[in-house]
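A single protein chain has been omitted from the complex, and every remaining protein chain is retained in its original position.
What follows is chain A.
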Amino acid sequence: MKWRNPVDLVRDALRGQRARDKDLRNLVSNLPYEGLEKSKQPNRHFPGNAIKTTKYTLLLFIPVNLFEQFHRMANLYFVGLAILNFVPVVNAFQPEVALIPICAILSLTALKDAWEDFRRYQSDRKLNNTPCLIYSRKEVGFIERCWKDVRVGDFVKVVCNEIVPADLLLLYTADPDGVCLIETANLDGESNLKQRRVVPGLCISDPRFEPESFNGIVVCEKPNNNLNHFKCYVERPDEEKVGAGLESLLLRGCTVRNTDHAVGFVVYAGHETKSMLNNGGPRYKRSRLERRLNVDVIFCVILLFAMCIVAAVGHCLWLQAVPGVPPYLVPDSAGRLDSPALSGFYMFFTMIILLQVLIPISLYVSIELVKIGQIFFITNDIDLYDEGTDSGMQCKALNITEDLGQVQYIFSDKTGTLTENKMVFRRCSIMGVEYPHKENAIRLNVLEEAESEEEIIFNQPPRTGWSMDFENSEPEGRHHHHHHHGSRRKSKVSGQGQKDVAFSSPLETDVIPDRKLLQQISRSQEKDPYLDFFLALAICNTVVVSMATARRRRASWFSPSGRTNNPLETVSTLVKKVGSLFTSGQKPIHQHLTVSKSDMVIEEDDLSSEGIREKTEDLDGLETCSLHAASPSHKESAASDNLRYEAESPDEAALVYAAKAYGFTLLARTPDSVTVRLPSGKDLVFELVDTLAFDSNRKRMSVLVRHPITREYVLYTKGADYAIMELLGTPYAEHFSGSEKNIASDTQHHLDCYAKEGLRTLCITKKVVSDKEYMSWSLQRQRALAAIEQREELVMETAVQLETNLSLLGATGVEDRLQENVPDTIIALREAGIQVWVLTGDKPETAVNIGYACRLLEEEDLVINMSCKNKAVCTSILDCTLEEVRRYDENPQNVDTTPNISLVIDGRTLVMALSPDLENRFVDLTKRCRSVLCCRVTPLQKSKVVKVVREKLKVMTLAVGDGANDVNMIQAADIGIGISGQEGMQAVMASDFAISRFKHLKKLLLVHGHWCYTRLANMIIYFFYKNVAYVNLLFWYQFFCGFSGTAMIDYWLMIFFNLFFTSVPPIMYGIMDKDVSAEILLGLPELYRTGQGTGEYNFFTFWISILDAFYQSLVCFFIPYLVYVDSDVGLFTFGTPLNTVSLFTILLHLSIEIKSWTVVHWIIQVGSVALYFIVTLAYSAICITCNPPSNPYWILQSQMADPMFYLICIITTVVALLPRYMFHVIKNSIAPSPLIQAKLLDRLDPSARERCIREWRSFRGGVHLEDSRSSTPPSPALEIPVEMYTKSTGAAELMEDEFVLNVITDNYLRHNGPGT
């Protein structure tokens, strides 16, 4: 390397820093500079693609790791004590010995860190060395290099099923339409294919793409972590700017699917890629118990100081009382003695060292271990496992398990959380006429019954033939086996195969057309609203069409192992591709092979089947390519049945499938065109002019197409009814006929009915755009798209400009079915004393009905509805209601007659109610409500609600949701639970715990939450007790040794005592103790209430245990003292029985506390005692002079030869534990707590237990509970509460409303991303 001027180097580094920090980056191709030295490279300032996630380097490991570790308070405490011990005047032990604890802790942690870092290093290396194809000018082609060689400005080629190595600006794909499909499952878990397109107008898709011809400048923004946002433009040599956004960006970690190959320009590499920027560490939350615990640790510190001061003052006074110079006072080397005051001062520090165990540092380590154990059991619970998705419980936050046992408020999302998020097309209204789709409803009922009776779904003949996929025949084929086996589970397994594509269960895909509507369509002509309606359903979406046979291999999470096979796979793919040109006719054979192999797997039921499955899927992967290669010519001939729709939201898929049921089949979608097959068999190719994507402010989306026959520009818009109704083209204008006017109001009427039924509604409109209008709009649009500043706002503005004067075609009602056992779960949670709130973006009517269906609202409830337009009204309503509710509350006679109060509030009112001046009143009102339903709320409002309740009421909150719109809420709550449902993984990634079904919440909270909480709470209390009881022995001894800081127990044995002899039992207790069985906890949800509020770990229990510890230590000290007083006992001979006695006391104390003894308990308890004797005996036999002055040689042995030793052990232990034992016995006999009563039930046989539970419920829960149990879920058509509704928020009111509602239909919100 050439020598360079250091000034130049510094200047260059500064320039690099500036280049990286600039808001806009200018990137050029590396190719012209290939082979030049580094300083000549234009993109040298930007980091390369090699990643390094390790924290340490080999050389600097020790200093850096130590530095990291000393950030912890606990370690500093240890170091402080060790240093103190090196000061000769205050040391309590030999200085070297005092180093043991800190060294042990530091080295263990360092080992763990080193191992973790090594793992990271290995995975980094694997990733960095994965091969990829980079263009080289010298070779004039793509050559194979490693990921780490990729630099910003390179051209990278990715082939099918390969993972993208860096963030690429897509320049070329093998697809003639310039489209590349990717799967982002690695990034956000969304498994549907997403379409990316080449930057338009840059590289005209030559038969061969030549990177060397690329001579533009790519200007892009600074790297950020928003996965859904990217702005950039390319400046061509002729100074024209071409805008590009996320639709042209291939993110690192994505997998290329169904596209033979693609070439991209690297814009961000390595740590600047979006996926790496999104790679946050694990979340750290502090649980409420831990916060409480820290307060008690401070008490312990105070206690420690008090004891040290007592000792210091005592030493001082004792020294003053000593006459003359007794021979036992040792002067310093100069022969002088310190003054009593000074000695007392030194003694204070000596005592801190001696009594250091009082501050339970080891408690923190133990708590962490206990939580790991608890999480192990939670994640391994088979009841929290969902077979449908093959996913169990995931714990992301490792340290808030016990919070699950204290939840007081649950905030739940509706769509996808309470409901399946499987959208089923139910009804539609076209031109003011309602089509109820009765046959379809019957089919759904059949399906439902089949499922509820646990029968084989495929035994029913749900399919009527016309919408049978090729793929569907596969489960049909398998069905024979299931029939023989008669197992429901297996049939579910086979259903799995279909689940590859989201939103495509038979429930969702099959729609039986309404007969009347079918007739209507068959009569319709070319230009007909019916035709337009279905065209709009088919076109107005972002659904990607793929071939049914193109089953994709699921990539595992960004794992390098998945990647390592790739080169081989790539080669075979290429070979296969060539082959497929000749063998396309053999396709069915492969298909057959796949089927038969999977069948074999099912039949054999064996564990090795995974390997086989892998193989079959590989075959599938190959086919993907072979099919694709043949695509242009085969597309036309491909049977429409082979189509699969990859939708980003379930609503879209449901509508496309509905359109397909009526013969309007979406055949293909490219960036420029949409092909739809009409019922007549004719294919219409619409030129796709523009797509106005959904956003949460507009709450609608549109597509602008050019009609192939009329050549008109047509805008189809679909969206939330209230968003659309405002934009209808002056429905009352003169040029519309009377009937037209009615359409809007009729449709609105139908929409209201749908909502009452709990259906999700969408309005479909059409608008013909004149050429002139289009031309002017399109200019603006171009400008907006190329803008880099405020691009979103501008783009949205143009969309709003076009979406005016729409004419209404009709509306659709899509059902979102409740998940199984949701009502059960909600009732149980409520019995457990948890307030359940549902926050949804749906219309109030829909929400209320779902509320009744899931038993959130009961028939006899008093439902208060709050919906007002301005703050004054809101205030008065709030005051009135509060007044009324208070009246109910205050009147004691009303206790039984008072109906439960439920509150329904809409987003707009919520904003007002949460304003600072009304906040308190609102919270006060909700506190008195049994359940609260918030409708039409935005993600931000959701989190606001959670925050307000959490802060005002100081309660433990839990938020549960499944979509991106719940992320804010999940993060705001104390506990965030994500449901890994159909809508991507964003909620799961933000959550602390991830479950797969709402019903799992019941066991998670009632059983695991309760267990985790009681276990940990009792373990912590025990830990405090243990430390105090043991340390006090030393303290009492100070009264007999002139407060001189003498320890009568060997220091090593003291360390071992805490480290080995008594550490495992409490940890085991914290992990495995079971106060009440899971069955009882589930049967009697109210047992959960014991943990709420302060629960079992509170001020009272803490001090009781401290007092008990004082008592026990007194007994443990003074009984041996009285035995040995005036005898010739040696100091350590006296300490040995003391140590033994306190071991027995401490372990037997735990035995009293342990609620259920399993084998593990026995082994650990007995093992601990055995370990004590073995280790102490061995230590006493080996150590002759190793630890002066204690010198434990042969002490325990000689003690054990003395019967007195055993006598002391028995009597002291009995006397020490009697009070606690008696306390438990008396309490359990006279006033047993509910938990103890429940525990009694546990001992009964199942049938008697069942009966007792029922009696208990009726006794405790009163008549009401029984009633609500026996009554069937009310039908959606409830009179009273719903009427209250229609009175207040009529359709007219909605339409008049000028207020801009921040309400969004739930499932669309994902576009907003978590950043909002």
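Convention: a contact is a pair of C-beta atoms (placed from the backbone, for glycine too) under 8 Å apart; a residue touches a chain by one contact, two chains touch by 3 or more; residues count from 1.
Simple rule for what comes next: contacts and distances are computed from a predicted model.
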| item | value |
| --- | --- |
| Chain excluded from display, named as in UniProt, from "Transcription and mRNA export factor ENY2", "Cell cycle control protein", "Pyruvate dehydrogenase E1 component subunit beta" or "Nucleolar complex protein 2 homolog" | "Cell cycle control protein" |
| Candidate in contact with the missing chain, chosen from A:Gly35, A:Pro237, A:Gly324 or A:Pro916 | A:Gly324 |
| Sole residue of A:Thr379, A:Asn742, A:Asn900 or A:Gln971 that reaches the chain not shown, by the stated touch rule | A:Thr379 |
| Hidden-chain contact residue, picked from the options A:Gly178, A:Pro360 or A:Gly392 | A:Gly392 |
| Hidden partner interface residues of chain A, rising order | 92, 322-335, 350, 377, 379-383, 385, 387, 390-392, 489-490, 493, 496, 601-602, 605-607, 609-610, 612-613, 1040-1042, 1044-1046, 1048, 1072, 1074, 1078, 1119, 1121-1131, 1133-1135, 1152, 1155-1161, 1184-1185, 1188-1189, 1191, 1193-1194, 1198, 1201-1204, 1207-1208, 1210-1211, 1214-1215, 1218, 1221, 1224-1226, 1228-1229, 1232, 1236, 1239-1240, 1242-1243 |
